[in-house]
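Written out below as structure tokens is the structure these notes cover.
Missing here is one protein chain; the remaining ones are kept as they sit in the complex.
And now, subunit A:
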Amino acid sequence: MRFRAKIVDLACLNHFSRVINTIAKLAKTCALRLTVSKLYFILSDKVANGGVSMWCELCQGNFFDEFQMEGVAAEHNEIYLELVPENLSRALKTAQNAKAVKIKLTNKHCPCLRVAVELPSLSSSSRMVTHDIPVGVIPRRLWNDFREPSVPDFDVSIYLPVLKTMKSVVERMKNLSNSIVIEANLSGEMNLKIETDLVSVTTHFKDLGNPPWASEDGCQSSAQSRDLESMAEARIDIKKLLQLLAGQQVNPTKALCNIVSKRIVHFILLHEDVSLQYFIPALA
């Protein structure tokens, strides 16, 4: 099992750092899956996570100048590692003006991702900063836990409002209630509602637009037959929603959510070269 990669371009480095920062805000520990062409940050829906799950996919070519990987075996040319994304985020934080960043899988005292940052310095030779981030190697028998989640059979799919606005609304609601209801319909309307003994607050968004989903006939007909005004809703943990919104450092190209009434809310955030899916289950 080998892995080494190098980033030389500052813009790519910053972009990669931003992705890692977002992941770090969403998960304390997650799995990193490495294939020849892609990197995936995966959080599977264990009870410990409160049922949330995350799937983030990046094309390595868009970030790394060099990328070499040898998986556990020829027919399974992939590597699954468990790591604390916050560590990676911290290692990259101070690399903002680096000449180069190299990431390598090593095994000194224990398996580590070694991030070596070459920084410019006043002297002839560069300053080298090395961070050894401990990782766990996830054995092949557990790889099934980290399969790509399928898009659920949703009732409503709708584009999200400007994330910044949504975040400030949810932030204020967080102080009043632990759970929030997201409801939306196929007419581009979304409401965020909280209700407590003392107060209920609803924020209405209009003209959001509904993404067209080209799907198999079965889904198509169920979606088509749905009343445009009828709201699909789910009550979710407000903190989890806020984590997702607060972690976004850059405005995504596309942001939408799929609501399965009373079951789960599926968020999809797309940037040019990164896609992030986040599932928040509905509260009982």
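Note that a contact is a pair of C-beta atoms (placed from the backbone, for glycine too) under 8 Å apart; a residue touches a chain by one contact, two chains touch by 3 or more; residues count from 1.
Definition applied: contacts and distances are computed from a predicted model.
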Should one name the undisplayed chain from "Cell cycle checkpoint control protein RAD9A", "Glutathione S-transferase", "S-formylglutathione hydrolase" or "DNA replication complex GINS protein PSF1" using UniProt, the answer is "Cell cycle checkpoint control protein RAD9A"
For a quick check of understanding: of A:H15, A:H131, A:K240 or A:H271, which residue touches the chain that isn't displayed? A:H131
Touch as defined at the start, partner being the missing chain; which of A:V36, A:A73 or A:C110 qualifies? A:C110
Note that subunit A touches the chain not displayed via residues 84, 87, 90-91, 94, 108-110, 112, 121-125, 127-134, 136
